[in-house]
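Omission of a single protein chain aside, the complex is shown with its protein chains in their original locations.
Labels A, B, C and D are assigned to the chains in the order they are written; within every chain, residues are numbered from 1.
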Amino acid sequence: MSKIGVFICHCGENISATVDVERVAREIGGMEGVAHAIDYKYMCSDPGQTFIKEAVKKYGLDGVVVGACSPRMHEPTFRRACAEAGLNPYLCEMANLREHCSWVHEKSEETTEKAIDLVKMLVEKVKKDKPLESIKVPVTKRALVIGGGIAGIQASLDIANTGHKVILIERDPSIGGHMSQLSETFPTLDCSQCILTPRMVEVAQHPNIKLYTYAELESLEGFIGNFKARIRLKAKSVNYSTCTGCGACIQKCPVKKIPSEFNAGLGTRTAIYVPFPQAVPNKPVIDRVNCNYYKRGACKICEKTCQVGSIEWDKEDEIITEEVGAVVLATGFDVKGTDFFPEYGYGKYKDVLTGLQFERLASASGPTFGEIRRPSDGTIPKKIVFIACAGSRDPAKGIPYCSKICCMYTAKHAMLYQHKVHGGESTVFYMDIRAGGKNYEEFVRRAIEEDTVNYVRGRVARVYEKDGKLIVKGVDTLLGGQQVEIEADMVVLATAGVANCGSEQLAQKLHVSYDPYHFFAEAHPKLKPVETNTAGIFLAGACQAPKDIPETVGMASGAAVKVAALFSNDELVREPIVAVVNRLAPPLYSTCVGCFMCETACPYNAIEHEEIKGRDGSLIRTIARVNEGLCQGCGTCVAFCRSKSIDIQGYTNEQVYAEVMSLLND
Amino acid sequence: MKIGYYPGCSLTGSSREYNESVVALAKALEIELVEIKDWNCCGATAAHVMNEELSLSLPARIMAIAEEQGLTEVVVPCAACYNRLKMTQHELEDDGKRGRVAEILKMPYHGSLKIINVLQMLETYGAENIKARVISPFAHKVACYYGCLLVRPHSILQFDRVEDPQSMDSLIRVIGGNSMDWAFKTECCGAGFSVSRTDLVAKLSGNILKDASDRGAEALIVACPMCQSNLDMRRGAINKTLAQPIDIPVIYITQAIGLALGIGANELGLKRHFVNVEL
Amino acid sequence: MKKLRDRVAALLDEGAVSLVIGYEEGTKRPRPLFCRNSESSGKLIFDSRCFHNLAVYVTKKELVGKERFAVTAPISTLRSILQLYVENQLSEEKLLVLTVDLNGELREFVTFEEISAYVAQFEMKRGEREQEILSKIEGMTREERWKFWMGEMSHCFKCYACRSACPLCYCTKCVVEVNRPQWINPWPSPISNMEWHVNRAMHMVGRCTACGACGDACPVGIPIDLITRKMMEDLAPEFGYIPGQPAKQGNALSSWKLDDREQFIR
Amino acid sequence: METKYISQGGMAQWFESIIASGKRVYAPVNSRGQVDFKLVKNLSEVADDYIQTTQSIKASVYPKAEVLFTYEKDHGKVNLSDFDPETIPETVLWKVHPCDAAGFKPLSAIFNWDSADKLHNAHLVKTSVISFSCAKADQSCFCTSVNGSPGNTAGSDIQLTVLPDGGAIAEILTPKGEALVALLPPVFEAERGDKKEQYLVDLPARFSLEEVNAKLNKAFNSTVWKEQSERCIGCGACAFVCPTCACFDIQEDVHGSKGRRIRCWDACGFALFTLHTSGHNPREHQSQRWRQRILHKFSYMPDRLSVVGCTGCGRCSRACPVDMNILEHITSIAKQ
Partner (left out) sequence: MSSSTEFEPKIIAFVCNWCTYAGADLTGTSRLKYATNVKIVRFPCTGRIDFLLLLKSFAQGADGVIVSGCHPNDCHYTSGNFHARRRWIAFRTVLDLMGVDIRRIQYSWVSAAEGSKWADLVNNTVADIRALGPYAEYQKVAEYLEKEGFDEEA
């Protein structure tokens, strides 16, 4: 007869507000097999957990059910408490009385009865629980960081500095990401290149970091501690071992009119190019789409000019395989283009720019070498208008969230403009100024007070071009909603920060869930911001949500320490929720008849063939066997097995059957 | 080619020329317009401000009798009527309202009718044979003015682009005209304030006309009787507010195409404009 | 027939095979025969009346023993043998398949591919018994179908002849004999009978070749072969497989397509 | 035991009176292309031109699934409600063949072997059998070889032998029979001296029981079992249609804290019938199971209960999917 302890939590009054917890404890106490049932205000608190431990020892419990919040939240907590009290942690189950009952129903008779049913269901399940030992799995102490922006760089350096090997892959020809495109950074206005390039060089020279640029993840198999990543090294058509980075080929390349991605389309670049002067690695790549040789088979000028002959015309994409134990996703974010806004001219006005394009104008390595000039006619704009919240906080455009960094970089842009264009007049149309970081508010105040930036609180209805001027029609809600019309020379839109293109496909390759806006979903918004639901895969930076550089770096270091923790011991302890094929005494040996339908169903091909031989070595039967290292415990094989020969620990057929029966009968 | 035709009050009243030009053009393009028998007023923008049931029942009755007369598709030249009919069709997808309106009408309403405006009709049925029939190309630099009701609310009307519509511009190009890029395509002309607050109409329409003439437009092309009357009939009040008067004419798209197809000015009703039309 | 007998006798005499499974004349109709020596091959017959699906014996280890054996197979047995190959129950070295084709020629097959090629010529059609009952069922409303099957199911007394007669039911311990938990109530009652036959149909998804053995074996004459046949006919186009001609790998139920039908999923 | 005559009209009226008396009447009915015993309300439903029903009438006294007792657990206490014999209604089995009627004896022999089975006996007490002698038979019938005959009255309360004029010779054999006659005594006229044997089918004996019994005592390890049972696919059809097979399985029908203990038919032909929890199976091969079926009926029961476990009805041969003809097998053993 099982002796089960049941502990009903009030959760402050989150549960007790609508569920009569005393009655639940009382009725469950009377159930068959329940030796001890109490209710307490905070089960997850220390006193709460000590109740459990004492009860386990005092009553010699062989099963514990905690009726409280979602098991996704505190199952580990209570299982650890049981383990400390000497009870096998897998004999402890949680009934979700908060999210699935008290919070979603009114206070009524039915709500309490439902709570009782839910607890009763788990009591029946615990009766069928078996003690399980966690699985030890070897850990490959090498990390894969995807994305070479500041997030990827910081994470790689931190992991490498703990002495573990890191593989950093970056899709573009050089690492640096969006930060390398910035001129200065708020709130200190220190030059972005100056604080970033040393880190980039450190990455390139760090003994523990293997850097693959112009490379993308092809596929990822395996599981935490034992991932196998296949990486596609896109053909660079330049042999990096012989190339000295002298740049002669870049000068000579005849194709000069390709819009430069690095300059956000303002400047141009050649077919064989290095994205920006401080690029790491500082060696060129041939853009096969626009290169004359690849288009029409002619030219080859760069080959002629190269003294060391490092042009490799027919180099193919190469796929390499790396064994890694953890993955850090640092693929960053993107900004919406001006063509996304009908009211600002569908992107057809040259002098309506995005924040990133303004950064490039302001940057010394930009197309205008730091001077703010109009892309249309190259003149210096006397009047400039910045429009904050372009696309962000706009449900009609499908982007209801705030992109967090635009208020700050808009203030910075205005400040830079005032410093660079004396006598210039800048206006910022804003809804609210969000400057919550350290020294952020002071920075914005400085822009308003010292640099005389004219802040107008109101939205801009339309921008249209007339005689070379951009007519900005807005409203000033602080002056009684008076309509404002400015004839500006340049308009800068602080466009919304969105997920990087291709993030959805990458998430599906890694089985990481993502939110409706294709940002990667963290395991828990408050308590697990750097982890994902997929064990062993961590998040850093704006790929999780738009954020500024300080937060990104903090998060990257957070992800790095998670990886370091994973690598701190040689073996990884894994949940024993894996499938097992039943074994019986001879002559049957197992009810499995070797049809191996489970093998075709298993997404992790964790099912192997096991040959049963008699004493004389003759083959008796071939049955299925589960490789418990590979098995992730999805249970698809269990529901497929016709003879019910395979079962999954933690959700066995008996347990699940008992749960359903207890729900439907009283 | 047979299509249902709903002229609406303004086309039989203050904007008769729009009706004449539509009928003339349709005849020239061998499109047979079957006017809905015993049609009633669509309630225009006034109704839905005062009484929702009235504003839904009036257009619903039009569509119900059209369905009863076997029509599957109806062209509605007036932007306001087109807007009301489309909006009503959308509102009546909600069973509750549909039930209530069915009670009022005491006749079946299916909501399967296809409502199109004059631009859509010309695009789908006329595009090729307009091009083939152009006799004297409409070689003028014009500004196409869409007004507000023709393209909004976009989520329901699903017609052209909201901020920078192109359908009239492309038709003008088909008949050899040069439609220029300007900023007031969908700015408000003052609409219903024409009578109560003529000063507002003068200001708003004035801005529109000023921007068009500053950019050298020889005429304004419209597809809505309300806009036409504000920009044309109120020209006197408008010119009072402007530094120097503007005398560029305001004609309908159907009239412009009619001219290109060689249809006579009288037949197109070009003689009825306040600002006389010499094109 | 004579060519078949001589060939079998020769095979047995040379010791090429230790057993030949075929048909012999029975009380009312032909019945399975197990020739272990050339004398008994004289009783072999092979004509259109031979109905039993001999594939049900090829997976019985105690019967066929360890050495190579042969089976004379009409088209229904051939299809079942293909499916058994796909499910790793047979090995090509152990089984020799004999059949008499349409124009009376004796054919021998060893590999899966040979059998597949031969089977591909035969089209799978409903007999008029199946057509008559199935068209009646297809015309019924849901309530009528429920009443019809419940009426039929009340006669079933769980003798499991359908399971024993089916070549693809080769499990040593069937799900109905699993009692922790007792998924399907083993005692005869309309609901447990229905649960048993739904489960049987589900275990036949993508596998059943509509040979009719189950329907023929049912002592109380319930048309259970029509359940699996109708399921097969409905799901074959849906899952994109040709019944009776299985692909070498995988099974229709345990593979999937990106664009599987899902209008019923909210 | 007295012999009477009952006219065709008299038989119909008598049938009405039995129905009117509220007894449950089962009779062979031709439905779904098969003839089986079903609850009938009037004589017209009863089938006539058939040799044998598919299933025996065993189900009337040993249902294929019945509730032994129901229980309800209530916090440690269990209240149990036992099987109540009163719930079994009076039943009359109309137009049973002598081989079925004869089947009750071996069946009850098993159920009263060492402890009297309450349920079976309760059914038996409430059941009265009106058998019809056989005028036709087919090649599967062999009642004459197992101490039976087309006119055998063993197990019947009343046996009618239908005459060409539609009336019948009525042999009233037991007090239950008299009770049935008492429902409408006038229809039973005096005996007309017809010879019953004339109307019985002539069925020559195929083998002698003693000879078979003798051969079987020495045949335990013979190879005959393997040869005969090769085509047997191990289903339960023969056992379930057999009037004398009595093996059963105990099952549990649980609904939360309430439940019922159920007895249902089982068959020695099933592969796992004798599987031990240890995994060992004394009868692992089909040949052993077939041997058990034959020896139980033709050797063990005669030796221990001095009754042959087979009444020669031939149902198992007709129902067998692979034509395991018991008559053919027994005769081949007898001739060895």
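Please note the rule applied: contacts are C-beta pairs under 8 Å (C-beta built on N, C-alpha and C of every residue); 3 or more make two chains touch, one makes a residue touch a chain.
Keep in mind that this is a model prediction, so the values were computed, not measured.
For the options D:A20, D:L39, D:V78 or D:A135, the residue in contact with the chain missing from this view is D:L39. From the set A:M555, A:V581 or A:A601, the residue in touch with the chain omitted from the display is A:A601, counting the whole complex.
In the full complex, subunit C contacts the hidden chain through residues 137, 140, 142-151, 154-155, 157, 175, 183-184, 187-191, 194-195, 197-199, 201-202, 205, 227, 230-231, 234-235, 238-239, 253-256, 258, 260-262, 264-266. Mapped onto subunit A, the footprint of the missing chain covers residues 70-72, 96, 98-101, 103-106, 108-111, 113-114, 117-118, 121, 508, 511, 513, 515-516, 521, 533-534, 577, 601, 603-604, 632-636, 638-640, 648, 650-651, 653, 656-657, 659-661, 663-665.
Convention: only the chains that are shown with their structure count from here on.
Between subunit B and subunit C, the least number of touching-chain steps is 2. Distance from per-chain Cα centroids to the pooled protein Cα centroid is smallest for A. Subunit B and subunit D, compared by their mean Cα positions, are separated by 92 Å. Among the residues of subunit C, those touching two or more other chains are numbered 172-173.
Multi-chain contact residues of subunit A (touching two or more other chains): 588. For subunit A in complex with subunit D, the touching residues are 30, 32, 584-588, 661-662, 664-666. Listed in rising order, the residues of subunit C touching subunit D in the complex are 26-29, 31-34, 52, 56-57, 60, 62-63, 155, 157-161, 163-165, 172-173, 177, 182, 185-189, 213, 216-217, 219-221.
Contact residues of subunit D toward subunit A in the complex are 73, 75-76, 254-258, 278-281, 284.
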